[in-house]
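Take a look at this one; I'll ask things after.
The other protein chains are all here in position, but one chain of the complex has been omitted.
Our next item is chain A:
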Amino acid sequence: MTRLAIELPGLSLKNPIMPASGCFGFGEEYGKYYDLNQLGAIMIKATTLTPRYGNPTPRIAETTSGMLNAIGLQNPGLSEVLTTKLSYLSQYDVPIIANVAGSTVEEYVTVCDKISQAPNVKAIELNISCPNVKEGGIAFGTDPEIAYQLTEAVKKVSQVPIYVKLSPNVTDIIPIAKAIEAGGADGLTMINTLLGMRLDLKTRQPILANQTGGLSGPAIKPVAIRLIHQVSHAVSLPIIGMGGVCTVDDVLEMYLAGASAVAVGTANFTDPYVCPNLIKALPQRMDELGISSLSQLVKEVRKERQLIC
């Protein structure tokens, strides 16, 4: 095992860096520009039972050190993802984490059941925190009881571990994280985008056609760090951290907060090569900081957490 390797439920990662869902399509686009085998894993775009067009345009707006998006879970639907998108990715020796979204418990269960049987899908990221769709999505992620029930339901059918993606758009994230742990989840991913809005001074109207959208980018990193730190003290589940990661220092800060792997989102849009660049730069920064291996760093952080608790 190399110093960048990390073992998580269902995931043997050669390094901890993976593109976050929604920021990497289904891999094909970036696959034209670099060898995806370099990545620790790939979190593919959200998949729903039937195709979704998503929200009207404009779907994005720039903010200071961030970006708002209201894509609205556009995807070609489960059948097309299984036959085309996952088949394309099977040429790579990279674990795929399938992000699953839905409007009803039944829809989540069906998609998790089917997609977890794909040979290259090694884990599911349960999307109960998308702020850009009216039906389902975030409704499942803001009520502990509903989050518990959904987690329990998909765990019964899934052939692979379930990671639940937490929303920062709640008053208290701890009861939700605990409910998801009680529901049998294998891990958490956090955080999804923060609900935000921008207005155009000339038109006096919202810039996004959807009016509101999810804020991502470096602007949200302190929120992500705080929430990961908080949740990692409250539950025993491993966490894949994300939210404004751009540099190797951001990656290591996520580890110190309690993450065990790191996903990169909006930074892919600024620099399409950000993921391989981070993987390449990480060992030198670890040397400078006296970090022998990431798995050792996880142990240190967890030990410290036990002392605090």
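Side notes on the structure shown:
To be clear about the criterion, a residue touches a chain if its C-beta (ideal position, glycine included) is under 8 Å from a C-beta of that chain, and two chains touch if they have at least 3 such contacts; residues count from 1.
Here, contacts and distances are computed from a predicted model.
The complex appears with one chain absent; UniProt names that chain "Dihydroorotate dehydrogenase B (NAD(+)), electron transfer subunit" among the candidates "2-iminoacetate synthase ThiH", "Sugar ABC transporter permease", "AAA+ ATPase domain-containing protein" or "Dihydroorotate dehydrogenase B (NAD(+)), electron transfer subunit". Across A:9, A:54 or A:283, the single residue that touches the chain missing here is A:54.
Summary of contacts with the chain left out: across A:158, A:189, A:232 or A:266, the touching residue is A:266.
Checked against the hidden chain, the listed residues A:38, A:65 or A:212 yield one contact partner: A:65. Listed by residue number, the positions of chain A touching the unshown chain are 22-25, 28-30, 32-33, 45, 51-54, 57-62, 64-67, 69, 71, 74, 217-218, 266-273.
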